[in-house]
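Only a single protein chain was left out; the remaining protein chains are all shown in position.
For chain A:
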Amino acid sequence: MENLLEKIATCIEFGKINKAAPFPPDMKGEDGADELTQQAIEKGIAPGEILSNGLMPGMERVGVKFRENKVFVPQVLMSAKAMSAAMLHLKPFFATGAAGRKGTFIIGTVEGDLHDIGKNLVAMMVEGNGYEVIDLGTDVKAEKFIETAEKYPNSVIGLSALLTTTMANMEKIVKSVKERNADRKVCIGGAPVNQDFCDKIGADSYNPDPQGVVEFLNTLAS
């Protein structure tokens, strides 16, 4: 069992989606996250266990390598795809409450902006680390964030902005969210954003990379 979960972790780490996937070249023809997760379920391993000891360690390893500049966007994207393939098997169990998650994370690209590659990476990385993620997409207004957050008590909001011009909207959204509920945690990110800006607009956390958000969420959840 250990071995199977470790194999899943390896597939996630290196972005091996399924048997047919040509990527990465040195794992060609081997079972991928898709097949292995199916096998794990068939063997009766609890979905929560697969998530915490298969998917999560794999995702964490890429997250750390990405932060250290050892891998880049394509590798992380492939890992995310492998994770999605595995999640497809696990989701039905979570929906029925068969396995708990660490918390809910609501993410979106702020109003006025449509860059979403970075936001998607963050969303997938957070999901792969055991959180439920609600992705509101791009060009998202404050009301939408607030409305969604109110449906999920204790959820955390994540905002992404890639344009200098939409950083102003980020500020507006943080303000509205905090006015509505001062305790709601908001984390922000995106290339032009930095810690100074985060302090200035009163957001709770800034992180330059997805692994940082995961760690922030983990401290909140623990």
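Here is the rule we go by: a contact is a pair of C-beta atoms (placed from the backbone, for glycine too) under 8 Å apart; a residue touches a chain by one contact, two chains touch by 3 or more; residues count from 1.
Just so we're on the same page, contacts and distances are computed from a predicted model.
Q: Between "Protocatechuate 3,4-dioxygenase subunit alpha", "Assimilatory sulfite reductase (NADPH) flavoprotein subunit", "Phenylacetate-CoA oxygenase subunit PaaC" or "Ferredoxin", which matches the UniProt record of the unshown chain?
A: The chain we cannot see is recorded in UniProt as "Ferredoxin".
Q: Out of A:120, A:155 or A:207, which touches the unshown chain?
A: From the options A:120, A:155 or A:207, the contact with the absent chain belongs to A:120.
Q: Can you say which of A:26, A:42 or A:196 touches the chain missing from this structure?
A: A:196
Q: With respect to the chain omitted from the figure, which of A:32, A:112, A:130 or A:210 is a touching residue?
A: The missing chain is touched by A:112.
Q: For review purposes, identify every residue of chain A that touches the missing chain, sorted by number.
A: 69-75, 77, 111-114, 116-117, 120, 138-139, 163-168, 192-194, 196-197
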